[in-house]
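For this depiction, one protein chain was excluded, whereas all remaining protein chains were kept in their positions.
Chain naming follows the written order as A and B, and within any one chain the residues start at number 1.
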Amino acid sequence: MPSTLLNPATKVFAVVAGLGIAIGLGFEIAVGESSGTVLLVAQGLVAAGVAVAVAALAGRDAAPAVPADAPPPSASASTPGVPAQGSMFPGLCAMGLGLGAVGAATGAVIMILALVVTGVGAAGWFGQSWREHPSWTPRVRERVRYRLLVPAALPFAMLGLAASIAIGVSRILLTVPEKAAVGVALVLAVSLLVAFFALASRPGLGRSALTALVVMAVLSVGGAGIAGATRGERRIEKVPGGPGTVRITARNIKFDLTEMTLARGEVVVFRNRDTGTFHNVAFYAQTPDGGQGRPLFNGQPIDRGQITYHPPPPPAGTYLFACDFHANMRGTLIVSG
Amino acid sequence: MTVTETRPGGAGVLDSSAPAAQPGGVRGAPDAGPRSVGTADHKRLGLVLLGTSTLLLILGIVMGELLQAQLAAPDTNVVGSRYGELLSLHATATAVLFLGPFWLGLATYILPLQIGTARLALPRLHAFATWLYVVGGVVFLASYLAGTPSHGGITLSQPWAAVQGLSRADRAATSLWIGGLFLVGLASVLASGDLIVTMLKLRAPGMTLARVPLFSWASFATSSVVVLATPVFLGGLTLLYLDQRYGGTFFSPSNKAGVAVWQHTIWLFGRPEAFVLLLPGLGAAGDIVSTHFRRPLVDLTTARAALIAFAGLSFAVWAAGPGRASAAVVLPTSTWLTALTAGPVAVSVLLWLASGRGGPPRLHLSLAFVAGAVLLLALGAGAAIIAPAARVRAGTAWSTGQLHVVLFGAPTLLALGAVHHWAPKLFGRRLSTALGVLQLLLVLGGFAVVGVAEYVLGYRHMPWHVDSYARHSLRALHGLAAAGGGMVLLGMLLFALSSLAAAWRRSDAPGDPYQGMTLEWATTSPPPPANFDALPEIRSAQPLADLRAAQAGPAGGAA
Partner (left out) sequence: MTATTAATPALPSGAPSRPRNVATLAVLILALGGMMAFAALIAAYRALAHYQSLPPKGVKLDNYLGVMTTFTLVLSAPLVEWAWSAVRRDERRQAIAALGLTIGMGIAFVDLDWYLVSRLGFGVATPYGTVFYAMVILAGINAGVGILFLLGALLRVLGGQASGSEPEPVRVVGWYWEFVVVAWVLVALTLYPIVK
């Protein structure tokens, strides 16, 4: 087998690159549909980049020379190297990204949980490959333990745990009715008291029992927190109405008002009931044909809860109000003098 | 240099008479069960991909059957208002979640064996991709439980309609649908990248690229297309997500640019990938033919070039003007450039047939699966020739037939044939021949029946992707298509059960049951954790044939 300057894989990618660029340019001349041209030319350029990378890094593809008088091929010429070592962390990372997809569909709380799971998976993955490195000796391990884990990682872990519990519990308390929230808080407090009393009175409690207890607690608080977050908060704030305040709510990608009357100097209290979907309230001038003109005020978008806007007072007249994110969410704004 | 010991009594090269003992004395297929969690062994990961994708295929075919039942009995209300949703689930589960990952799984298992390495280049990345595919599949299915994902999906050549007015649950379901597909796409890109690097960097000494077997080459070419084309699908999904979740309007009917971008990025999941579902099958068939005809293909270089040409031409599907692709009569696109992909397929088939000139083959069921795939391809080619003469209209059931016969039927038959061929390596046992014959008859017959019924429906101007029609004279044809789908479902269930039984039972296959020529046959069935105890010296593309020749006489060893 003659040795070659470029290995066959490089030639493959070079051919694919050439085809992509040629077809792309031909397509641009013949049809002129720009998105197809961009994709084809990009594919050609990327394939050319891969060809260069393969040429530089894949090495030569020369077969060892076999002299004419060489003995017959050996049945045992080499070994195939060592098999791969497994790890559970890639699976955990994948699970985290799966949760991320769920979070992208439901809301921020599951997204945070997804980030935590992915982060733990990624850190574990990195840590395992770190520990497999030849430089990882018992002495290094002890140094890392006393210099990093105990003074830094442990407090952060505790902080994270405390934050998770606080967020989880707060989600539960914000979801259930106001009176039930008091009951839930009391039950939780008593449970904690009993649990810690039991722990303190049994110093010989096994490690596995302790772990099981902690896992159960974290899972139940976390699960209830997720359920609460998915269900959404109950209405809590009692916004004072009266003169000086105009209230508007977005729900199911709709405003509850089609016409808003605003006196000069009044504030706008905007509530977004589409948890996880961004909305805002913006004011626009009206074009003569009733269309949307130049922007006058663009309120800060929120994806839940409520916000109070202090729009600069436009002159008295008729305008449009709209959500910048959803074309169908609009209405008439009447500013009185 | 790393020096390791060889195990006495290990997996001996050419020791085909009896399986060698593995450490511990127990041999069994590397199962895809709970022990696979945390593994980075390519064999287990391959089986996880094969098992999960087969499960999803069966689910997809069940959905297809429900759709056909609705069409066969339009007065009844089999699927209610969920026709469009089930159509999307059927197409996605069968094409995106089955065929692509199935080939990926087979390549994950077989490619390292064929190139003589103990592992993948980045085994943990591959494990991550494998589980990402499983998780993505679960998220995708969960979207149908959470609500009603916005109707349509990747099967429609026009973008989804605007989603204003969807309930919160349905909007969440639609986002889950997109998220699940995004994860599956990302998984396929990562795993494909790893396969490319594995083939480029981890080949055994002497295993030059020109000596790499055809299936590995086909997997390499497919992986290259996936790495270059699937990110485009991911970009399209990002736009779709903003549309569906945050009220974006890119794919709204009012945006004229949306149609072209939809067809380039999302329709049939970024179309080059849809094309290359056949590509690994061409490689697998090349290996099957050369193994059972006991000689290399007549021209390996041309066979490899055909695979690469097919991969390169698959990108030409992007060269379709706006709206042109939606008028698909021949496969997903009707440009003359993509019609050129028929050339490499024809060249491959001719090379297989030419191998028959040297004498009769060893009769093995996998050859019959290859022949079945060729028959389906011929049926598709014949239909494509007749279509213009019969004045088939665009957007009719004719395209459904062509999709089922060429895009899905032929590759599925090749996939089943490949599993039958490599079953000793995958499961440690051969699959039952009797059940295999039944599978072949059911799956080949089923696809042929579906295809012919849909072609005729197309000639009679039955539109595709509709759940009701006025002409009762077409009922019998829809019933026939449903029956064909039922045959395919039955065949696939038999295949799944047969594979499970083989994996479950004790391994008994010899290391080299076919007197094979490539490296995967130089080890036990199934292979040990490191795949080989020792690798033979590689002096050609058929190292095992060289060894046999050397053992038979002094003049062995083809260069």
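Here, contacts are C-beta pairs under 8 Å (C-beta built on N, C-alpha and C of every residue); 3 or more make two chains touch, one makes a residue touch a chain.
What you see is a predicted model, and the numbers here were worked out from it, not measured in a lab.
**Student:** Which of B:Leu300, B:Val405 or B:Ala534 sits in contact with the chain that's absent?
**Tutor:** Missing-chain contact among the listed residues: B:Ala534.
**Student:** Give the residue, chosen from B:Ala229, B:Val374 or B:Leu416, that touches the chain omitted from the document.
**Tutor:** Result: among the candidates, B:Ala229 touches the missing chain.
**Student:** Among A:Ile21, A:Val54 or A:Leu333, single out the residue that touches the unshown chain.
**Tutor:** Selected residue, touching the omitted chain: A:Val54.
**Student:** Using the touch definition up top, pick the residue from A:Phe255, A:Phe270 or A:Phe325 that touches the left-out chain.
**Tutor:** A:Phe325
**Student:** Please give every residue of subunit B in contact with the chain that is not shown.
**Tutor:** Interface with the chain not displayed, on the subunit B side: 1-8, 116-119, 121-122, 125, 189-190, 193-194, 196-197, 200-205, 227-236, 238-239, 242-243, 246-250, 252, 255-258, 260-261, 264-265, 534-535.
**Student:** For subunit A, which residues touch the unseen chain?
**Tutor:** Residues in contact with the chain left out: 33-39, 42-43, 46, 49-50, 53-54, 57-58, 76-82, 122, 126, 130, 133, 135, 140, 278, 280, 294-295, 298, 301, 323-327.
Operating definition for what follows: only the chains that are shown with their structure count from here on.
**Student:** What is the distance, in whole Å, between the centres of subunit A and subunit B, each centre taken as the mean of its C-alpha atoms?
**Tutor:** 31
**Student:** Subunit B touches which residues of subunit A in the complex?
**Tutor:** Residues 1, 7-9, 12-13, 15-16, 19-20, 23-24, 26-27, 31, 33, 35-36, 39-40, 43, 46-47, 50, 54, 58-59, 61-64, 66, 70, 72-91, 93-95, 97-98, 100-102, 104-106, 125, 129, 252-253, 274, 277-278, 323, 325-329 of subunit A touch subunit B in their complex.
**Student:** In the complex of these two chains, what residues of subunit B are touching subunit A?
**Tutor:** 2, 4, 6, 12-14, 37-42, 116-120, 123-125, 127-128, 130-132, 134-136, 138-139, 142-143, 146, 164-165, 167-168, 171-176, 179-180, 182-183, 186-187, 199-202, 204-206, 208-211, 220-221, 224, 227-229, 232, 241, 245-247, 249, 257, 260-261, 264, 308, 311-313, 315-316, 318-322, 337, 529-539, 543, 546-547, 550-551, 554, 556-557, 559
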